[in-house]
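What you see is the complex with one protein chain gone and the rest in place.
By letter and in written order, the chains are A, B and C; residue numbering begins at 1 in each of them.
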Amino acid sequence: MTSLSIVGFVGLSTALLAISTFGILTRRNFILLLISIEIGMNAAILDFLYFAAFPTGSHYFDGLQGQSIAIVLIGLAATEVAVGLAIVLALNRLKGSINVAEASSLRE
Amino acid sequence: MNFWVSLDQWAFLVPLLPALAFVIIGALGERLSKLEHGGWLAVLFSAGSMVLGFLIAIGEMLGPGTYVDVRYTWFSIPPSSTGFRDGFSLVMGTLVDPISALMLIVVTLVGFVVMLYSIGYMHRDTGLPRYYAILSLFLTAMLGVVLADNLLMFFLFWELVGVCSYFLIGFYYAKPSAASAAKEAFIVTRVGDVLFLAGIFIYFAMYASADPSWAASGFLFTKGNAAFLPLGQGVNPTLLTIAGIFLLAGAAGKSAQFPLDAWLPDAMEGPTTVSALIHAATMVAAGVYLLVIGSLFLGFTSTDQLAIVAVGGFTTIWAASMACVHTDIKRVIAYSTVSQLGYMVLAVGAGFAMVGLFHLYTHAMFKALLFLAAGSVIHAVTTQDLFKMGGLRKKMRYTAFAFLAGAFALSGIPPFGGFWSKDDILSSVYSQLGTHPEYWPFYLMALATVFLTAYYIFRVYFLAFEGPSSREPGLSEHAHESPWVMRVPMLVLAGMAIVAGLLVFIPPFATLFNPTLTSPAFPVALPLNVPPSYPLVDIELSALSVALAVGGILVAWWLWGNGRLASMPRSAPARWMRETLLQRYYVKAAYDWIGGVGVYSIARASDFVDRFVIDGTVRGFERSFAGISQRMRKIQTGVVSDYAAYVITGLIAVFVIVLFVAPWLVSRLGGG
Amino acid sequence: MSLEELAFLVLALVAVATAVLALFVRELVHTILWIGVFFVDLAAIYFLIDAPFLGVLQLGVYAGAVTILLLFGIMVTRKRIFSREAITGIGALPTALAVAMFVFLALVVGEFPGSEQPVAAYSVTDLSRALFSTFGVYLLLLGLVMLGALAGAIYLVREGRE
Partner (left out) sequence: MSVPWISITLASLVVGTVATFLAGRSARWVALATSIVFLIEIGLMFWGYSWPGLLNGIPQFAYSETHAWISIGWLNINYTVGVDGISLVLILLTGILQIATVLYSWKEEKRPNAWFGLVLLTCLGCFGVFVALDILFFFLFWEAVLVPMFFIIGYWGGPNRRYAAIKFFVYTHVASVVMLVGLLALAFYSHAASLDFSSVYAAEPALAGVVPAFLFVALFFGFGVKFPIVPFHTWLPDAHVEAPTGGSVLLAGLLLKLGGYGLIRWGIEVIPNGFHTDQPILFVIAFVSIVWGSVLSLSQRDLKRMVAYSSINHMGIVLLAIALNSELGLVAALFLMFAHGIVSALLFMTAGSTHDIFRTRDIPSIGGAASVTPRLATAMMIGSLASLGLPALISFPAEFTALLATWQALAYWVLIPLIVLVVTAGFYIWMMQRLLFGPTKGIPNSVHDIASLEVVAMGILIAVTVLFGVLPNLLVHWIVMSPVGVWPL
């Protein structure tokens, strides 16, 4: 495998993170919010994998460690979606809507 | 060391005895009601103090030239390389020298007789343990001033004397006027005291820099028998002048010299005994004593001397003029005291410290006598208004005799005590006029005062003791002679008023007035002039002053004598002048205005600033924090996206700080 | 430009495009479809950088499970599956924050070398060995988190809760 541009990778993950940030800040629909978060998570996973595969990253951590973390992150993301969906259901039942702007109170 | 000299070691007992009386009476209080509420105890201890004081004074007369200094370290800081090279001490010590021996005689004698007199005079009052305790404390303090061997101790007891005076003026504290007079006395003398303190600091700076061991020695007046004066010779004369002026201010406060004189007449709110002891014989004389010490040990420049002469000379006529119109018997005598103290200050200023002290001594006797006699009158007729008295001579022979003796002494009629000392002052100052023509106006003022003095005191005598029996029906009828405890003191003092001046012609006694200070560098060969010598010109001067005094008596007799009430001049200027004098030249009003309106307004304004500007700023902070919080609260929307925005904003802020701000700071501060 | 680079470029562009589309289409169901494409696309990138196991995981968990879960979420909260979502406007502040985020992170890229040779690829055996020995703690923690999340999720959706 030939060399790949580090700028490209980091640029991609950064761009994804920026999109995710934008989504988190603007979207009021809970599902879209979850999707934004997932995009951000993927950006992070991508970074871990990239740095695990190249010497610059290996300088910081063992290559296998990077992949292991990526695995854990995927697991976490899945968990998060599960919990998120539970929240969506609860929210929908309480407010009749999944707009987070309406869930602005800690109490019911 | 012979017996008389060794007595000096026990000088500290002289003030300690009344202090014991203070402690005992203060502790036991009303439980001493059998002993006249502690009165007899006070008399006993003051008698012991007097006996010891007299013995020490006699020792001083018999062994002149040997001064014994006993010291106790009161406050000491050990020597150090960064602080005082030889250390720093404040000491308490007694120095018995001729001056303090003379003062011992005056203070203990007058103290004892007044204490005895109080037994009769104060008998009907309540709160007597307080009276006797504080009077004893006063004696302690006054004797402390007299025996002090250093400036600090002098100042310490000087302040204590002041506070005793404060409490005794306010003895009838339920009377608003008494409470007010006490306050006035304390604050006015306090003004002088702080300036005196500043003077002490200047002497400290001068002497301690000239001789570092002086700081360690504890502000002593003398080193061995040598005054520290030479140390001050090399220093900046301006500094010495300022120190002298400050000393004068302290003395003026205590001795009620112009312009700090207003408190003394008001101090007559206290019991007459207090007036006799404190405000005639001893405490007010302490200011003069301070000037004597300053003149002998600390040194005055010629500018200082002129200032002292000016203050003293002007005060003589200033106070005497007011004495001529007042109708309260005690106030007249109080003004007279101010005026006579002016004479002493004048003499000290002109360089005749011992002459001033001579007058202090005779004045203490006859002025205390006048007060006691006045007290006897007040005791009998229960009023102080001269125009309500009259014809008391027939009912109170002893009192009348005593008052007359005092009046002659005050007027300066030979051979009464006052004549010798006052005449000595006038001739001494006259002798300086050649070299110091600037003394002329003050000399003339002092001379004119001789006439006024004789006039006002005989005005009192004629109004109170001569004429028809009563101008206020029913007042004088119950008047009767006072009991023996009051008569004996008056007679003792009357005797002293007559012979005090003659005593100085007895050689052993005269040694007290001619101290042999072994200082090698006395600045000027002081013409001590005690006892007075009479070259031809002085005889003429004496004749002049006696003539003035006799003239004053005659005018008093012509206006008030024989029960006549001279018709007052009714012209407008005369009335205006009388009013001015009765209002004390409006100085008192001005002081009241300064204190009550001036200073208090500043204080109120400051209070306003403190509450609304300084504290207002604090509250403003509080309020703006509350306001900011109110506004900040609104960003807590509860919406998740908003919180995310804050988090990300914070994250970006961290980026900015880490990437830009921190490196910039590090480069500016140069590593860290 | 090598084949890998070309492939990466295409995949990267597709990833960005699908991510943007997922957030900006008005039908929620379309969003799910786009995000599914996004997940698959990323899986392809993982294969590209010699992490096949992760690629498979990505396909299984993300493209499979997560997508379906999200779809399921829409289905239970909507009466009709096609329902338009009111798109909130592109606010200046969020955009600025997102751009700032991008810029600052991109600044860090300058710290790294431009391109480099990858280290030797890891076999799945190596990975599993490491995962169950050296980094076993991660797995344990993940298990705990999942357990907690599961309990929480059940608590949230249980019956009888108003």
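In this text, a residue touches a chain if its C-beta (ideal position, glycine included) is under 8 Å from a C-beta of that chain, and two chains touch if they have at least 3 such contacts.
Note that the structure is a prediction, hence the values are computed from the model and not measured.
Peer 1: Over the full complex, note down every shown chain the hidden chain is touching.
Peer 2: Every shown chain touched by the left-out chain: B.
Peer 1: Among B:V194, B:A543, B:L582 or B:I635, which one touches the chain that has been omitted from the display?
Peer 2: Of these options, the touching residue for the absent chain is B:V194.
Peer 1: Given the contact definition stated above, which residue among B:L28, B:A205 or B:I413 touches the chain not shown here?
Peer 2: From the options B:L28, B:A205 or B:I413, the contact with the absent chain belongs to B:A205.
Peer 1: Going by the contact rule already stated, which one of B:G48, B:G93 or B:G170 would touch the omitted chain in the full complex?
Peer 2: Considering all chains, including the one not shown, the answer is B:G170.
Peer 1: Out of B:N2, B:S76 or B:Q583, which is the one that touches the chain we can't see?
Peer 2: Residue touching the chain left out of view: B:S76.
Peer 1: Against the chain that's been left off, what residues of chain B make contact? List them.
Peer 2: Residues of chain B in touch with the missing chain: 73-78, 80-84, 88, 90, 152, 155-157, 159-160, 163, 166, 170, 173-176, 178-180, 182-183, 186-187, 190-191, 194-195, 197-198, 201-202, 204-205, 595, 599-600, 602-604, 606-607, 610, 614-615, 617-618.
Here is the rule we go by: only the chains that are shown with their structure count from here on.
Peer 1: Determine the centre-to-centre distance between chain B and chain C, using the mean Cα coordinates as centres, and give it in whole Å.
Peer 2: About 98 Å separates the centre of chain B from that of chain C.
Peer 1: Counting only residues that touch at least two other chains, what does the list for chain B look like?
Peer 2: Counting only residues that touch two or more other chains, chain B contributes 645, 648.
Peer 1: Where in chain A do residues touch two or more of the other chains?
Peer 2: Where chain A meets two or more other chains at a single residue, that happens at 21, 25-28.
Peer 1: Under the touch definition given earlier, write down the residues of chain B that touch chain A in their complex.
Peer 2: 637-641, 644-645, 648
Peer 1: Of all residues in chain C, which touch chain A in the complex?
Peer 2: Residues 2, 4-5, 8-9, 12, 15-16, 19-20, 22-23, 28, 31, 35, 38-39, 42, 45-46, 48-51, 53-54, 57-58, 61-62, 65-66, 69-70, 72-74, 76-77, 85, 88-91, 93-95, 97-99, 101-102, 105-106, 108-109, 112-119, 121-122, 126-127, 130-131, 134-135, 138-139, 141-142, 145-146, 149-150, 152-154, 156-157, 161-162 of chain C touch chain A in their complex.
Peer 1: Contact residues on chain B for chain C in the complex?
Peer 2: Of all residues in chain B, those touching chain C are 645, 648-649, 651-652, 655-656, 659.
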